[in-house]
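The full complex has more chains than appear here; those shown keep their coordinates.
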Amino acid sequence: MIAFMASEFSRRRRIEFAETDMAGIVHFAAFFRFMEETEALFWRSRGCSMFGRGEEGGYGWPKVRVFCEYLAPVYFEDVLETRLVVEKVGERSIVFGFRFWKCSGESGEPEKEIARGELKVACVPMERRAERELKAVPIPKELKEKLRE
Amino acid sequence: MIAFMASEFSRRRRIEFAETDMAGIVHFAAFFRFMEETEALFWRSRGCSMFGRGEEGGYGWPKVRVFCEYLAPVYFEDVLETRLVVEKVGERSIVFGFRFWKCSGESGEPEKEIARGELKVACVPMERRAERELKAVPIPKELKEKLRE
Amino acid sequence: MIAFMASEFSRRRRIEFAETDMAGIVHFAAFFRFMEETEALFWRSRGCSMFGRGEEGGYGWPKVRVFCEYLAPVYFEDVLETRLVVEKVGERSIVFGFRFWKCSGESGEPEKEIARGELKVACVPMERRAERELKAVPIPKELKEKLRE
């Protein structure tokens, strides 16, 4: 188990209307979409795809264990910043940590911490998917290196 | 173009919390999920699947054109009945019509019409999907017969 | 009924993983979220909010009738451009028209038309919402002017 801290990676976007619920706030499950959107963006920033679409040697990253804790509500049109860190790179899995901050605008200051979460994902080659078993394999060396960049 | 009216097919379920938005009502896009859920149930009632998972001769039914009009709002925990009719069976497509009624309870009377909608779906063999083109083919005779049952 | 064409308004973003379905393409209902996201952005560009949160004189815009037709599939990580035009401004409602284009990259050329849709929305004052009736009122003059900008 190699543990290290990659440089922080983040993205901002406004809360959409469809992400709210009748309590007037963002539905709690939407935060898992925010995490995954940022995970996908992180992979793209490394020149990869979170889901190798059928190409030879492609990998997918099904979730193994996820959590989120909620510190304060966010509302429609609030600007939310999602920050990702690579918390752990294991033999066959990665742990991404997330922090969510409400910001004063699209280019403004972070104002309030909203939530914290985690996605543990496993490395599964695309060809395994067809077999209807999601067996994790060792993460290829080239991918491990990209995570450290 | 063969046009006919199949006997009405329906299902009821309660509105879930995650289906509401900050206006306190069901989000308009949720009605398309209600339609598709009923479409899938309709196919199962005919001994088929709406999405033939890879098996030889399987078909998928991508949407070609859809609409919904909204007559009255529905709320969390309301019982909604979705009624499906096969409006048209064309050479390569089917039009399903939907009516939505709020009911006085899980086994109660329909009380108020909530919405009307339509899904036009095309017949696409599973093997075509891989080619990244969704070309519709003539609906097989056995499936057409199932629609008439 | 006043009909006019506002200058086109658009936004681009990548398709997220959670927006796909097991057919490997974007789920058809996601296009209604794309339309609403662009509608909200349009209102913000006019200095308003699509959902006046409780403030005096605020308005919401529940959907009255919506449709979408699908010309070609889009995939995970494709860049989709959503173009909005104000098609009609009626006494109590607005019709927004949408066209969806797949683009060759975040700053690249539009490549292929993917879908077309429409949202007809009604003007409902926030205080009416509490009464559990969504009665539309005449669109205030100041808002009509903002639509023409």
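As written, the chains take the letters A, B and C, and residue 1 is the first residue of each chain.
As a convention for this text, contacts are C-beta pairs under 8 Å (C-beta built on N, C-alpha and C of every residue); 3 or more make two chains touch, one makes a residue touch a chain.
Predicted, not measured: the structure shown is a model, and the values here were computed from it.
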Oligomeric copy total, full assembly; chains in place: 3: 4
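The rule is short, and it goes like this: only the chains that are shown with their structure count from here on.
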Cα-centroid distance, subunit A relative to subunit C, in whole angstrom: 27
Inter-centroid spacing, subunit B versus subunit A (mean Cα positions, whole Å): 33
Approximate Å spacing (C-alpha centroids) for the pair subunit B, subunit C: 24
Sites on subunit A at which at least two other chains make contact: 17-18, 75-76
In the complex with subunit B, residue positions of subunit C that touch it: 22-25, 28-29, 32-33, 36, 51, 60, 62-70, 72-73, 75, 129, 132, 134
Partner subunit B, residues of subunit A touching it in the complex: 17-18, 20-25, 27, 29, 75-76
Contact footprint of subunit A on subunit C as seen in their complex: 14, 16-18, 24, 33, 36-37, 40, 44, 49-51, 53, 75-77
